[in-house]
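To keep things clear, I will list the structure first and then write my remarks on it.
Only one protein chain is missing from this complex, and each of the others stays in its spot.
Going by the order they are written in, the chains are A, B and C; count residues from 1 in each one.
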Amino acid sequence: MRCYVGVDLGSTTTKAVVLGEDGRILGRGITNSRANYDLAADVARTEAFVTARFGLLRREVQRSAGDARLSALLRAFRLEQTLAQLQRLAAALHAEIDHAVAPALRQGTHDAIDEIIDRSRQEEEQVFLLPDPPLRSDFFRDVAGSTFSRLAEELANRDGASFDLLLGLYDKCIIQVENTPLELGFHDHIGAALARIGDPPEVRAGVQAATAMAFDAAVTCGTGYGRARLPFPKEWIRSEILCHGLGAHAMFPRTRTVLDIGGQDTKAIQVDGEGIVTSFQMNDRCAAGCGRYLGYIADEMNIGLHELGPIAEQSTRKVRINSTCTVFAGAELRERLGVGERREDILAGLHRAVILRAMSLLARSGGIEDEFTFTGGVANNPAAVQALRELVEENYGRRTLNISPASIYTGALGAAIFALRVDRPGAELDTGGGEA
Amino acid sequence: MKDRSMLLQKEMIAEHFRRLEAAPQTGEKVVYTFVPGNLTELIRSFGALPLLPEINALQSGMRGKSKGYIAEAEKAGHSADVCTYVKADIGMMMSGNIGPTGTKLPPPDLLLLSYTGCYTFMKWFELLREKYQCPTVFLQIPYQGDGTLLPEHRDYVVEQLRQDVIPALEKVTGRPYDEARLRELLALSARAEDDLVAVLHSAKQKPSPIDSYFGGVYYIGPIFSAFRGTPEGVEYYQALREEVEERAAAGEGPMTPSGRLDDQQFRLVVEGPPNWTSFNQFWEMFSDEGAVVVASTYTKVGGTYDFGFRHDPADPLGTLADYCGGCYTNHNLPGRIDMLVEYVRQYQADGFLINSVKSCNSFSAGQLLILREVEKRTGIPGGFIESDLVDPRYFSAANIKNRLESYFQMLRERRRAGGQAASPAAPPAAGRAP
Amino acid sequence: MSPTPDDPTAARARRQQIVAWARDLYEDLDFGSVHRWLAQAPGRKACGYLPVYVPREIIHAAGMLPVGVHGGGSMEIIRGDAYYQSYICHLPRSVVELGLTGRLKCLSAMLFPSTCDVIRNLSGMWQVLEPGTYVRYVDLPQVNEPARAVDFWRGELAHLLRDLSACTGRTVTDEDLWRSVAVYDEQRALVQDLYDARREQPWRIPSEELYLLLRAAEVVPVEEWLPVARDYLSVTAQDPGRPRDNARVVVVGAFCEQPPLGLLKTIERAGCYIVDDDLLLGNRLVQGAVPRDGDPLTCLARALLFQHRESSILYEPDPGAKMRSIPRRVEAARADGVIFAAPSFCDPALLDRPMLREGAEASKIPCIAFKYAENTGQFQQFREQAGTFSDSIKLWLGTRAEREQSAPQGGAR
Partner (left out) sequence: MTWTAGIDVGSGAVKAVVMDCSDAPRVLAHAAARIRRREVAQVVDEVVGRVLEESGVGRLHYIASTGEGEEIPFATGHFYGMTTHARGALHLCPQATTVLDIGALHTRAVAMDPRGKVLDYKMTSQCASGSGQFLENIARYLGVSLAEVGPLSKAARKPEGVSSICAVLAETDVINMVSRGIDTADILRGIHDSMAGRFARLLRSLNATGTTFLSGGLANDVGLQQALEDALAQDARKAAGPLTLATDPLAIHAGAIGAAIWGAFRYHRLGSTGPAWTSTDPPPTHASAP
């Protein structure tokens, strides 16, 4: 199948979108950005093809196999991927111990690692069995990391192992794992996943078809913060501004204003009826109030990014926060907690502060026209969305606010459309609009 | 293969600094003063030499010295927040006062503080006075708050020239005021100004034979600094005009760091001063994309000649008052907006870009409003980047490049969608925040 | 309404009442008091002005209510930030925010004095953003020789008076002008009394209260303010208060964008009494009474040119005067040290600082310096610095009071 790929190499996450010849979205993939950009782009692309194949599979056998089975297969597939990475991590950890840990401590550390990895694996398998697994980060780094540090702390309390040592080992090895290629594609794990759900014949047929399908990526366009480093010809590289504008237009054709809050920057974009950018503003050099800021806060509170919003939503009384400097975020948080403010109130204040900055950029770029689309990773955060809703209403009156669950892929989608246009100028688009 | 005008300019400047260096021996008097509202003809009519600290500061930036100078000034207690021209100058002074051509600069015999269009000037010379303990004369140029220089304000300036500035110059140089001499110099100025304006106007052609910003800052060098009212100045502008006219006749574009720019993709109007510490790199970001600047406001800080003003020998002090009052930053904001809109129209620009520098409140405070208004009135999209004059810490190449690239890609997309002109009829997302 | 001198409870109640009144005015970003004043009689008009100095006598004589627009404290800023880059001070953002949210609609005129280029450019922005409002840039005289500028400044005053009285439709006579001069002379004298009282017994008049009272003077009619301020002075005189073992400091540089109240409180809590400052400097830029030896406009012009105190907003023709001003102020306030507190990105204040600091150091006056913004919310850094400052004065130098008793020992830098 001829297809088109857009890759958005962001400062914190890397996204890929695959389009079919008709402009329909076939698959999406995401991973965390890392030192090795090419690899990050590869992983995201691989993931996008994995979801594309799952999409084929679903279309093929949904009726016969049923939703529950299919989602079990998907979870099994994810489990297999995770286990493969855990295995790689374990190997790296053991090697590192032999290399860097003082001989006297080695054996104890090996044992501790064995236990941690073992229990992580069991926990993963446990999670797989849950019909309704809890919301977690998409990234192996985060998932494995939080389990690891929890278990390491437990071991430290129980056996007196060195928490700092264990954590240091993890930090070092996770990077190795992230930056060396590992087979995580459909073909690599679908067999094991199928086996894990009992190899039901009605699914097996679909899997075979999906595996056999040949995808031919005719053009790949790149965008995002690290786009200049992508190994594509210059004509295939587009600015984030254009891609977000076009991506938002593709999802919601009546969009006139786009707000994108990513990891390190915020952009306010105005587009015309064709999705062409007419004006834009980006935050200045200061990275205050962007996605990373929320990341630091989550780190500081020792919770996952996706938990931030829901906690903030429980606030009854927002605390006024003036400084959204990322570096001092932790200190401010502690100071507020210190004077007895409640966690949810502080968080609500922080989210409002983030959105306030965005509101200024929007005002700078020409205001908010109908319809208004919020894109980028922070659009996944319900408290940020809520704050935005309030502030838009307060300042501009009623506006239709579009948010897609796939908003983090907006830039990659825009890039993929450019890819399609490179190959087939003037192609009609059918990206499925703002699917729910 | 340098143009004759460039060689001339180089030689003029070198000669000027040679004279400055020798001034303590030759007894020539040195007057420090500022670019906007400079009274070069008057100073020269007393046989004194003008020296402009702003030019030294920008030269320090271009020669990679400003970073150290700024650090020096900050160490001496200057805030990180304030104008870096001041700090670069003070740092240079503290490090031995070696000027742009490597010669030692003489101390001032007089600080002539023409307070035109910038508040910081006042502080700057208060600081220098503290160091040099030399006579200082203050010339207040009222701001065009209402959009014009009111007659009473003009009289006030003439009055000050007569009662304060001229006596101060007389005292320092030991010479009497010679109005006939001043008239002669003013006549020379007017000739050079005519040629400069012809050069600036040449950018109305397509392709433009000049770059009015990156090239422009070289073109204005002599006339904004020490060479108004000099035969060298007249000669330079004649030469420059001839070169530009030749290029125009041949349909050639200007030389840029990316080679000769004949294939001009974008015609831009630029507001705000350039960055000096990475000047060529900055220019390249434009020329690589085929962007040529056809008009800029920065090249009007030392006089808005292209709107008709010429020094007039018939009314020597009055014309100096008019000149001082008319420098770009002495115009109020609505006036600046009008000027930019005018440029966009006259020069048929397809883009409008602001380089906002951290140093300069006189330029920067209000630029975002200018951006909106110009967009609204012309219908062409504006771009906005930020840097600094001479503090390399505020020049982030990656950041600026990212914005410029996005900006040019946007212009290109719009052009592709909208046919020829990059400016669709409807202004972008008009209206201000409610 | 004034309590009798021997009733401490009533005095305390009255004081609380005054402070609460002033605090309400301070916190009211909607300028409710101005609206009320306008509503009291038809045809009334108000004229806003930005820091630092405008001739309020002219506004008053034209029949308008002068209203100081001193920023928005820690209000949320959206539109204001849309117009200002991060390296510009905070004041104009909140002023634009106030304007674009309609809170300054009650002002028929706005004056922008030549405090700095930010305010200067804001005058042009106002012409674009608020086309219905009379806007004037008030170009203060900056000269070597004061005499040279009397005519100029008189001309500016006359121009302003002409425009403002056209706005109210009044004919302003010399008597009107003299009346206005007199009432502001009175205010200047009273402000001076308040500062004197605090200088003598700073524990009786906390900085925060004095500040709030002076802020009230920026929005209510001067005739309304005078009796309240007199009351305040008399009730604080009745309250002995409790002196603390604090150092005495002069706060220099906070003349335009105003520091948050929390900053003033932090300084005092960390052990420093503020015995002189530049806050709301416009109300005492002219020192003493306006002379009465000519026509009123000329007298007003001469008052500014010959009787102003040094400040960063006016050119200082006398070399060395800036350096000398610090020891002089410290001496006059009998202070132990100086805190240079200026708004971030404020060119006038920050460019003066090295000279002022040199003046302090040359006289061995201890000093510290920091920057703030009107919406600063974290005071940790300030507490640390002010605390260390008072620690070192107290642990080592002894406060001025102690030193005046014993022989002076080596000074701090």
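Some observations on this one:
By definition in this document, a residue touches a chain if its C-beta (ideal position, glycine included) is under 8 Å from a C-beta of that chain, and two chains touch if they have at least 3 such contacts.
Please read these numbers as outputs of a predicted model, since none were measured by experiment.
Considering the entire complex, the omitted chain makes contact with A, B, C. Within the whole complex, the absent chain has one touching residue among B:E41, B:E54, B:E72 or B:E126, and that is B:E72.
Residue A:G168 is the one among A:G66, A:G108 or A:G168 that touches the chain missing from this view. Per the touch definition above, the residue from A:R227, A:R292, A:K318 or A:R357 contacting the chain not shown is A:R292.
Interface residues of subunit C facing the missing partner chain: 270, 368, 380-381, 383-385, 387-388, 391-392, 395-396, 412-413.
If you put the missing chain back, the residues of subunit A touching it would be 11, 33-37, 164-165, 168, 171-176, 225, 229, 264, 285-287, 290, 292-293, 299-302, 325-328, 330-331, 334, 337-338.
Listed by residue number, the positions of subunit B touching the unshown chain are 71-72, 74-77, 80, 393, 396.
Basically, only the chains that are shown with their structure count from here on.
Across the two candidate interfaces, B-C and A-C, the one carrying more C-beta contacts is B-C.
Greatest centre-to-centre distance from subunit B is found for A, with centres as Cα means.
Rounded to whole angstrom, the centroid-to-centroid distance between subunit A and subunit B, based on C-alpha atoms, equals 48 Å. Distance between subunit B and subunit C, defined via averaged C-alpha coordinates, is recorded as 36 Å. Within subunit A, residues 284-285, 363-364, 395 each touch two or more of the remaining chains. Residue positions 78-79, 82-83, 85 of subunit C each touch two or more of the other chains. Those residues of subunit C that touch subunit A in the shared complex are 74, 76-83, 85-86, 375-378, 380.
Residue ranges of subunit C in contact with subunit B, taken from their complex: 78-79, 82-85, 87-88, 92, 100, 112, 114, 116-118, 120-125, 127-129, 136-137, 139, 141-145, 148-149, 151-152, 155, 312, 315-317, 319-320, 322-323, 344-348, 350-355, 357-358, 371. Looking at the complex, you find that subunit A touches subunit C at residues 284-286, 320-323, 328, 331-332, 335, 356-357, 359-364, 391, 395.
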